[in-house]
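Here the complex is missing a single protein chain, while all its other protein chains stay put.
The chains carry the letters A and B, assigned in the order they are written, with residues numbered from 1 in each.
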Amino acid sequence: MDFTFPKEYELFRRMVREFAENEVRPLAKKIDAEHRVPFETIKKAAKLGLMGVPFPRKYGGCGAGEIGYCILMEELGRVCTSTATVIGAHTGIGAMAIYLDGTEEQKEKYLKPLASGEKIGAFALTEAQAGSDAAAIKTRAVRDGDYYVLNGSKCFITNGDIADIITVMAVTDPSLGARGGVTAFIVEKEFPGFSIGTLENKMGIRGSSTAELIFEDCRVPKENVLGQFGAGFITFMKTLDVGRASLAAACLGGAQAAMEAAMKWAKARTQFGVPIAQKQSVHFAIADMATEIEALRSLVYRTAWLIDTGQPHIKEAAMCKLYGSEVASRCINRTLQIFGGMGYSREFWVERAFRDARIAEIFEGTNEIQRIVIASNLFRELGLRISP
Amino acid sequence: MRIIVPIRQILDPRGFTVSPRHERIFINREEYIINPNDKNALEVALSLKDAGDAEVIVIAGGQARLDDALREAMAMGADAAYLLTDEVLAKTDAAGVAEALARGIEKIGDFDLIVVGQETLDTADALLGPWLAEYFGVAQVGGVRQASVSDGVLRVRRDWGAGYAEVEVALPALLTVAPGANKPRYPHGGRIMAAYREWQVNIWGSEDLGLSAADLILLTQRRGRTFPPERTLGERLTGSPQDVAAELVQQLRLRGLVG
Partner (left out) sequence: MTVIYKVTVTLTCGRIIMDFALTDEQRMFQKMFADFAEKEVKPIGEQADYEELLPMEVLQKAAMQGFMGALFPEECSGACLDFVSYIMLLEELAKADVTTAMAVSVHNGLAGKTILDFGSAEQREKYLEPMAFGEMIGAFALTEPAAGSDAAALESTALRDGDDYVLNGNKIWVSNGGIAGLFVVFAKTDPGAGAKGISAFIVERDAPGLKVGRREKTLGLRGLTITPLYMTDCRVPAANLLGEEGQGFKIALQALNVARLSLSAVALGACQRAVEEGIAFSIEHTQFGGPIALKQAIQNFVADSAAEIEGLRWLVYHTAWLAEQGEPFAQEAAIAKLLASEAAFRIANRMVQVHGGYGYMKEYAIERIYRDTRALPIIEGANEVLRFVIARDLYDQAGLKIKP
């Protein structure tokens, strides 16, 4: 057994950390306050291959696999969850679907510009009435000659308004339901009939955009069917499985940063004549954080290793997402408390990190859904199917 | 055009603290990084490559761990790497390394330009540039900030008093680059993976260079160390200017120094 990172990952982490510290951190507060996507960061990230970390080099990626991608997310999560979210939606789910299920031509045409960061990607599954229950999507795709015609709308789509290439799930045969009746499509923003609806005003990750997408007789060429016709459900399940591990990596970074900030603050802040770092309330909070973070780190990178080595990982990925998001929220919550009134102030990183962290328990499948995934995988081993 | 860039390594200063009071160096994390000034040199070379047709070769001499430095340099954009190491070379000093590097560069073949970082951050010795220029008998320009090539002539911007001077040099030549001359690029993510998984570092030992332990008598000798007088350190704030300013105001407020 060997738990050390190979040297390429050590160097990769060092590079990403420097990038995060020097290029991402200085903008983090600003993009939150101004509610805008950091295009300048995306451009710089693209130059370093950071928009396509997990994909093979032949598609313009870094060839760093899920482990490398988790390192990227962890380091971004330390400084700016918004940036991690923009890159995450682009890479971890948007482009990932094409990588996992695309044909060689599709990869050539779409994955390459996505991986190189020339184009931005998004992943559109959720609809107003189909969040956790993804099978309830209503967006319809009907064959018309060499095209499919899409009608419907998607909501809460990260990068939806800035993406050039969007992976969209639509119903191709309502009679078949989720298994067999849903197909994934690659939609370019220029396709006729595609438009962007309202943008959401969110609690946090305000440096990422969340958009409504509208399809009105949107014509998608039939070559843009992603994966097997009718097997869209499988495509997005596979994609989300991979996305979840990396989302947890971003949480890991956030939690670690929270703990470090709490320690620094506790050391500097004196009350009752001593630094509050001398108080057991603080010690125990730090110890709990450190323990949870260490457990999370092991879970995340082991799951990434499962993914990279082609082993089953659905349950573990769900555990990553569940535990990671809760650890991050708990840690930043404790840190806010240790900062006292200053933690409540928007002058500091803590307040923003607190708002940002909350999303991870909700998106890419709520934590309740993760629990259902975990439980259903476990019960399946006993031969019992459970319904959500 | 072939450009040679020697690379040296130092202990990451963020990984240790020097305690004048205890007259000790506390190493928390032993990690070696490329000498920052050598990264400036590499950046000058890589920008020449960006601008035209050039091959950038990095070379390092001394301990085996320099392998990591060379791979990082390749990840930043260097095309090939040579590591001069064996038991003899690992034990020599800066002058011995300089001699080995000279022989190594000679063995690689013809070059148009050598770009060297002016000094190392740890021991601040600045002998490599002059040593190599002397060895090869080529023109040397110091304090370099930027370089460009047109029609076989190298145009260099170098420090000149409080300002700059533009000089032209015929090739082959050697440049020593000023510390902080530029912002070195980050290694590219994909190249990092390739640097370890696909690409090779060529290794030569002292024998390949025609050197023996006898040729590499230490010119320097370490007699011990002294520490600067203790001084009370302030607190260092990091982050963006806005963050630092906010933090500073906060810290001043906390200490009741401003309202």
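Convention: contacts are C-beta pairs under 8 Å (C-beta built on N, C-alpha and C of every residue); 3 or more make two chains touch, one makes a residue touch a chain.
Remember, predicted model here, so these are calculated numbers, not experimental data.
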| item | value |
| --- | --- |
| Contact partner of the left-out chain, one of A:K154, A:R244 or A:R358 | A:R358 |
| Among A:L176, A:M203, A:A287 or A:L384, residue touching the chain not depicted | A:M203 |
| Residue of A:N22, A:S153 or A:Q337 in touch with the missing chain, whole complex considered | A:Q337 |
| Absent-chain interface as seen on chain A, which is shown | 126, 129-133, 136, 156, 200-204, 270-273, 279, 281-282, 329, 333, 336-337, 340-341, 343-347, 351, 354-355, 358-359, 361-363, 366-368, 371, 388 |
| For chain B, the residues touching the chain missing from this view | 253-256, 259 |
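Everything below uses one rule, namely that only the chains that are shown with their structure count from here on.
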| item | value |
| --- | --- |
| Residue ranges of chain A touching chain B (in the complex, touch as defined) | 6-8, 11-12, 15-16, 18-19, 25-27, 29-30, 47-50, 53, 57, 60-64, 68, 72, 268-269, 342, 347-349 |
| Residues on chain B engaged by chain A in the complex (per definition of touch) | 68, 71-72, 75, 186-197, 235, 239-243, 246, 250-251, 254 |
